[in-house]
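In this view, the complex is presented without one of its protein chains, the others remaining in place.
Take a look at subunit A:
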Amino acid sequence: MFFAGFDEKIANLQAQIHTHETQLNSLKRQLATVEFEAAQSSIQQRPPTYPSTSSASHTAYENHDPHDMSFGFPEDWQAETLAALSASNPPALQRWPLGKEEYKRYGRQLIMPEVGLKGQLALKASKVLIVGAGGLGCPAAAYLAGAGVGTLGLVDGDTVEESNLHRQIMHGTGRVGMGKVNSAIVGLTSLNPNVKYVPHRAHLTAESSLDIVDQYDLVLDCTDNPASRYLISDTCVLLSKPLVSASALRTDGQLMVLNNPPRPPGDSSGGPCYRCVFPKPPPPESVTSCGEGGILGPVVGVMGVLQALEAIKIISSGSLKLGTSDKEMKNHTNGNSAKDSTAQPPSLLMFSAFSPQPFRTIRLRSRKLSCPACSAQATITSETLLSGSLDYVQFCGTTHPVQILNAKERISATEYAAVREEEVVLKEMSFAQPPGHVLVDVREKVQWELAALDGAINIPFSKIASTKVPIKADEMGSKTPNRVGVESEAFWLQELRSLPTDQTMFVVCRLGNDSQLAVRKFKELGLDHDGTRAIKDIQNGLLAWRRDVDTDFPDY
């Protein structure tokens, strides 16, 4: 009785905390949206802060961002100064090539011979497109915005998820659920409000890519799939834009500067394109995403930062014809081919974070003679791209969820929960022990250690997949699987063979694909004892278990 009062108080407080947390999250989301809108409206309202030294439109932002405690001058002071600078003095009479605040902000890179005034003006005049605002795009965008590129375009159709935050550093907890492009612009505006940010809130497609890329001088491929990589590369070749391409998975990364110098298809002095290096896409079932394979934040971060560095090197070297769309470029045949020769020979930088030699540089070839995109025999044109006759998704192939078992070989998570329940009841009610069942969890050990179901045993799928099926029994004239001539059987297999054959075997994994392949393999290995033992797959694995049975099971 005495404790009942406490219980009630505790429950009451917990309920209050829950209500306030929900409210707080909603407020954070609203704040992020308003911050974004504020950033957007200041693009439109604000007159140019600094004298424009180039054709690039250069627009300043007001310092709206409440997170930014250090940036900028007092607004009234700034407005006064600006009025004095830009209204009374026409740009031609401007004393210094950069604005006062720009000298300060970019001072540490301005005093380097690699950048200098010329490099900074080139950065300011440049328009860079970042495709993908994720693990590569976030750090790349941050450093390019910080360095003072004039215009930064961002392409992405995704929204921010909690599982992105460990590596996608321009997003934030309060912006989960917001579009990635909008979220990144909030963060970038806080970092440097003097850059013009252009949102492209959809994934790049064959229909849209030419129009979008044509508005920029240089492209960063920060995407996460083969189809986008080929599309972006083809588009950059067609529009003569250099491309800085990077990728990362688990502990490895790759970086290439492609189509540099940027030359039209058929010009063998141009740099190789993505197709020259990787002419054939990997088979779709072998393509691993960061969601499946995992990714370490600093690994993808390093690659994104290197992309920003390569972009800054190209822009500040002055080799690009800035602010000219491809159409204009064709009218300016005077070109600057002499400067193009300063482009470094094409290379592929490989990063292996856990290797004693983490960086390796591979010297690439020039354009491939038979390349369908950039060689003299090129078949990919603006027309084929726009007509949709090049199906990038089909070229790279698509995977379908595994579906190799019949209905009898599968069981839903709810049905399996009932099996477990029933066994508990039977054990409590009678002295006779029910035969019970075996639950085999085929996730890799590292995932198994995160969380697993009680009573399960772990046999990682990689071990199952690499175990060879011995020659079929009947081919050897014997009923039992013949193990003669096979080196000692895998330990996991011996372990499963030693289990009582009247126990049903259930197989589970994270999503329900590997578990089906495992059921098939177990049967090929004779673990079903010619049908004596039932072996069943738990449909959609632990995903379904969490969804339908135990919502507390960790979602990772």
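As a convention for this text, a residue touches a chain if its C-beta (ideal position, glycine included) is under 8 Å from a C-beta of that chain, and two chains touch if they have at least 3 such contacts; residues count from 1.
Note that in this section contacts and distances are computed from a predicted model.
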Report task. Mind telling me which option in "Serine/threonine-protein phosphatase", "Ras-related protein Rab-43", "IBH1-like N-terminal domain-containing protein" or "Molybdopterin synthase sulfur carrier subunit" is what UniProt lists for the chain we can't see? Result -> "Molybdopterin synthase sulfur carrier subunit"
Report summary line: Of A:A32, A:L98, A:L121 or A:L136, the residue that touches the missing chain is A:L136
Report summary line: Of the candidates A:A147, A:V195, A:V287 or A:A373, the residue in contact with the absent chain is A:V287
Query raised in the report: Looking at A:Q109, A:S126, A:S209 or A:N225, which residue reaches the missing chain?
Result: A:N225
Query raised in the report: Among the options A:L110, A:L191, A:L309 or A:M350, which residue touches the chain absent from this view?
Result: A:M350
**Report entry** Residue ranges of subunit A at the interface with the undisplayed chain
**Finding:** 132, 134-136, 222-226, 229, 246-250, 252-254, 277-283, 285-290, 293, 295, 300, 303-304, 348, 350, 352, 355-357, 360-365, 368-370, 462, 466
